[in-house]
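Attaching a single structure in structure tokens format; questions to follow.
Some chains omitted; the rest stay in position.
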């Protein structure tokens, strides 16, 4: 299954949900926010949110930044 | 000294943003530091309680043990102020705020910035107004980066922003307050806090902003790009206190001519 992840197309096999994708990426336990096909997915819904080929996923976190 | 200070300073002179009270009027950014350790030391030296952070794509494949900004800037101790830096449209800014809210477990306070130009990082005010309306309607508490137009500031307040944050000079320029009259007009007409955002270069610039009656100052580059950022953070802490106290104390009138502070009579000659 191909996922458009943070702007780049990558292939993931055996990953069916957002939660599984996060685990696959080694990001479990990190403070993240996720958009799936342009829609924000609350933390509690990651397990139930199923992925399909061609989906767009954005994973973001907080970094250093200041005035504009 | 501590006793003296507490005896002088009014403990009720606090910054109130969106109903929360802050003893510090210096807000800081978290960009451009050497590393997260320096970031944390500078925040501590600044005495800041509100700290702004950017929202960016997670670098996939990075070292999972890499330290995280929110470990240094603990949301339990600091008010995290996610910003929409880098957004050039209202849509992108709104989307970033929603991602931030999810990231921070429903935290509603955001710093809205919609930029009009990558070179000057000057705000796009029509887009900023549009984004502010959307965000307020969506339940956000919006602190808003804006130009120093007093009419625009009033409009942003009418929309429901919880603080207006006019730029003093271009972001990262360090040129200091350019148009004191505009900042003063905004302050005089505002019912919400006015915080100078961007343009401060050194301590006296921050003091000037506070002497004009601003409720606070947000800065990043002036601290992070000093040769010694942590010492500059401390300088800024003192400067903001100095400017605030000077504003409250009520400065002497300016005079063209001299006025002796020693009596000119009873001299022994």
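For clarity, chains are labelled A and B in written order, and residue numbers in each chain start from 1.
Here is the rule we go by: a contact is a pair of C-beta atoms (placed from the backbone, for glycine too) under 8 Å apart; a residue touches a chain by one contact, two chains touch by 3 or more.
These numbers were taken from a predicted model, which means no experiment stands behind them.
Written as a formula over the displayed labels, the whole complex reads A x4, B x4.
Definition applied: only the chains that are shown with their structure count from here on.
If you average the Cα atoms of chain A and of chain B, the two centres end up 32 Å apart. Of all the residues in chain B, the ones that touch chain A in their complex are 28-33, 36, 39, 52-58, 60-61, 64, 68-70, 80, 82-83, 85-86, 95, 98-100, 102-105, 113, 115, 121, 123, 145, 171-172, 197-198, 218-221, 224. Considering their complex, residues 5-8, 10, 25-27, 30-35, 40-43, 58-68 of chain A touch chain B.
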